[in-house]
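Heads up, the thing below is written out as structure tokens.
Below is a slice of the complex: some chains, not all, each in place.
Letters A, B and C name the chains as they come in the text, with residue numbers starting at 1 for each one.
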Amino acid sequence: MKVSAIITLKKDVLDPQGKVIQQALDGMGFKDVNEVRQGKYFEIDVKEDDPKKSRKIVEDMCNKLLANLVIEDYKIIEIQ
Amino acid sequence: MEVNEQIAIDHGLKKEEYQKICDLLKRTPNLTELGIFSAMWNEHCSYKSSRLHLKKLPTSGEKVIQGPGENAGVIDIDDGDAIVFKIESHNHPSFIEPYQGAATGVGGIMRDVFTMGARPIANLNSIHFGSPQNKKTKNLLRGVVHGIGGYGNCMGVPTIAGQTSFDSSYNGNILVNAMTLGLVKKDKIFYSKAAGLNKPVIYVGSKTGRDGIHGASMASASFDEKIEEKKPTVQVGDPFTEKLLLEACLELMAGDSIIAIQDMGAAGLTSSSIEMASKGNLGIEIDLNKVPCRESKMTPYEIMLSESQERMLIVLENGKEELAKKIFDKWNLDFAVIGKTTNSKNIELFFDNQKVANIPINTLVENSPMYDRKWKKTKLPKKNKIKKEDLKKLKVKDVLKKILSHPNICSKEWIWQQYDHTVMGDTIQKPGGDSGVVRVHGTKKAVAATVDSSAVYCWAHPLSGGKQIVCESWRNLISVGATPIAITNCLNFGSPENDVNMGEFVECVQGIGEASKHLQFPVVSGNVSFYNQTKEVGIKPTPSIGGVGLIKDYTKMISMDFKELNNLVLLIGKTEGHIDQSLFARTILDEKNGPPPEINLFNEKNNGETMLQLIEKNFVKSAHDVSIGGLITAISKMCIKGNKGIELNKPKSLISEIEYLFSEDQGRYIIEIHPNNLDKVVNILDENSVHYEKLGKIVQNHMTINPKTNITIDELKSYNTNWLTNYMSA
Amino acid sequence: MKSSVITFPGSNCDRDMHVALKKFGFNNKMVWHDDNELPKSDLVVLPGGFSYGDYLRCGSMASKSKIMQSVINFANSGGLVLGICNGFQILVETGLVPGVLLRNKYLEFICKNVFIKVDNKNNPYFKNLDKEILEFHIAHNEGNYFCTSDQLKQIEDNNQIAIYYSNKSGKIEDQFNPNGSLNNIAGIFNKEKNVLGMMPHPERMIDKSLSGEDGSLFFKNLINNIK
């Protein structure tokens, strides 16, 4: 199954990327932006047909490698 | 919240320290005040366990413009030019989040340097990891290297040298020390001493967020088992903003608006504002509502203790606010007038029109605790009795293969190829040599820098170990033809509350002091990192020494690669066959006891100065100092780099061949000279009573050690170059 | 000969480029990204570095800077525009040269000397150069050139490939490809060959004390071609 996960910086952690992108958007005329936060997106295709088990596997990957839980959170957004 | 003893203890303060605070204030502090005390009085900011001992280091000299006590040390390199440099640790954060921890370490040390008005021109790093077999090591190494590169490369400052080692004592506590050199005109150096009343206090750089609150306290607490659950806040580095901050600060510094400037490092706004006021013997008043904040509803406590990166505090001349603002606007950075200097000698903080803190500055600085901790002396260990027959059984080639491919000897190209080492267009010796060398832009001069440490020697006998690193630093500079000028030191140790660890600290510092005094190689800046330990066990004592030297004419720089066939190779210094604590003894014989090699400061100085004479007279075609792995390891590296071989003479020495080749006696260099100059070189060596040997001559692509041992240069290369790359890609 | 080097926030090879251009006889001006007008120039250089921290895609935010409109107009009217490293990435993002630059294959920043083979001398940059193979220096994280197969065909049909990664004797093979770049491509022209984007940094090789001197050949030849 294909599992999609997003990893974002925790709320109070500085997001330098988001900040600079917001400034760039502003310079291009997108003035009405409160905030931009950037994160990572993963689409992981696992050899597993059970959605629950697939989710479990990808959560495990997030915990062990993909996310650094000191500064990041993850969320599974889609399983198909 | 009412402050009480328990809350103080939770802030890392001791019971007695809390009592002292109440006595000094003659009242109970409020929470913001307690936070400020805890930040200022913790080990990281107050040097409470180390101050007493650091005082003993020699810190002055003919070339010293600024010794310890400022953001960084400053030395004179003639013609009105000066070099600002310092080394800093970022160990704990790097263990928790290797990329960001290492990155912000590099960012922090660069700020220390450009705060003084200097443009950073070179970065170095000293990084130490657990054993390669430890399952965390690989990811930590990768993260740290990416972090150092990620920050330094983006800043456009070349990383020109460093040091990397592996030892199981770092399994639960890696070391990441970053060093920066900056170039400044002698008459344009900026200091952190505020002066004058009612001068505007300016905040510039990034906004303040909730990051790293209590980072400085974290750096001063040892790791316990629960560290992984603890999730302390680690800062995220923003090198792009720092690059803008660098350019904006230098632009403002070109004028005459700044009275004092200080970066916000550990303990952020707290320590920066207090230090500036304290040095100027002034008071300071800050309106916390004016501080640019990233998050809404930040409290005075959070604003004062935040360790958000890429921020500076400036005391300006009156009337220069507009001009300064214009510059920071141009670079898209936050700018705010947040307060002023006062004559109260207190730090006074306002928030929502209320006074939220009022502390006499001397209670935070002069009255901070200072401890004379208990410490244990380390006796010089007894020499091992190594059986000659055991050594005879070993094949030189097998041993050499193991030594050259040892993680602590093998080529670190996998690391430094990820660091931009050529940006700024002045790098004339890249990583991989004895020192990195950069030209002083637009002049004939060049500056050499190296960073070294010898944890094994320091662990076996801290006093000798301390001396040894200073000597090694001095040798690495001389080997590239630089006159050594001064050092910076980063003292990485276990807990000062443990008398063995404290003893290691005291005696290493003593050793560093003795060597630096004798070599006239003063300490101009540094940093102490205690509590590098997991549970009760400290790391091996690991002082890192960063050395800086000057090459007057960069065309006379020396490198270690063998240059020309038929040239002669000489060994400077005496080989006694000291095997204990050598890489050979520890890895081949598995013998971990015994004393480190003896340091003879008189010979060290004499040999080094004689080397400089030979270099000055253009006799030296290539040079390399002998360090871990011994004589044959040093020669092998010169062969590999120069892609040439050597035919070694039969040694006249009485010691066994293995001892001769792998012992780690100190004060030695290998040099290449033209045969026509042999007599002249020997004359100079004799005149200075320097011991030397004729090792052999340079030949094509093979190394002949004795009639039975013949190794091709390609073999040597394969031993030396593959380990790290293979390890990282496995 | 007049040249202009654009400084973007985060550029860090702008000074190095200025030093190199001056050394070989250009009268160079530094131009701020937020300016509207380019000074009169025979050559415009987009230097290396990390414009806007490379925080989105390399070069993407710089390509939207104010000055870039003038640079694009200058290029479209036949002016010479040279993008080095981050400058190449900016050119790609403006569409002045085709393709994109992805992360290096092994996800590591690479700083080292490489050999490049000059493929096409029928242009103002390499005309009259008396060497085919140069030793250049690279220092980048995103130099992995990529384009679609249709684009590749067009590029090849128009002779737009400027330089390839090769070995010392000019062999263009996978093992000499430092970053996974498509067909070992190290630099690309626009159709008209007045715009050149390339990853290597000739400005770091202009002195025998540095990593090498082949950059000098490039600049000397360039100024002679413009004269």
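Note that in this section a contact is a pair of C-beta atoms (placed from the backbone, for glycine too) under 8 Å apart; a residue touches a chain by one contact, two chains touch by 3 or more.
This is a predicted model, so every value here is computed, not measured.
**Q** Although each chain type is displayed only once, what is its multiplicity within the complete complex of this file?
**A** Full-assembly copy numbers, per this file: A x2, B x1, C x1.
One rule holds for everything that comes next: only the chains that are shown with their structure count from here on.
**Q** Look at the interfaces A-B and A-C and say which one is made up of more C-beta pairs in contact.
**A** Answer by contact count: A-B.
**Q** Distance from the CA centroid of chain A to that of chain B, rounded to the nearest Å?
**A** Distance between chain centres, rounded to whole Å: 36 Å.
**Q** Find every residue in chain A that makes contact with two or more other chains and list them.
**A** Answer for chain A, listing residues that touch two or more other chains: 16, 20.
**Q** So which stretches of chain B touch two or more other chains?
**A** Chain B, residues with two or more chain partners: 238, 240-241, 332.
**Q** What residues on chain A touch chain B, complex-wise?
**A** Touching chain B from chain A are residues 9, 12-16, 19-20, 23, 68-71.
**Q** Can you tell me which positions in chain A touch chain C when the two form their complex?
**A** 16-17, 20-21, 24, 27-28, 38
**Q** What residues of chain C sit close enough to touch chain B in their complex?
**A** 9-10, 12-13, 15-16, 19-20, 48-50, 52-55, 108-112, 137, 139, 141, 201, 203-204, 206-207, 209-211
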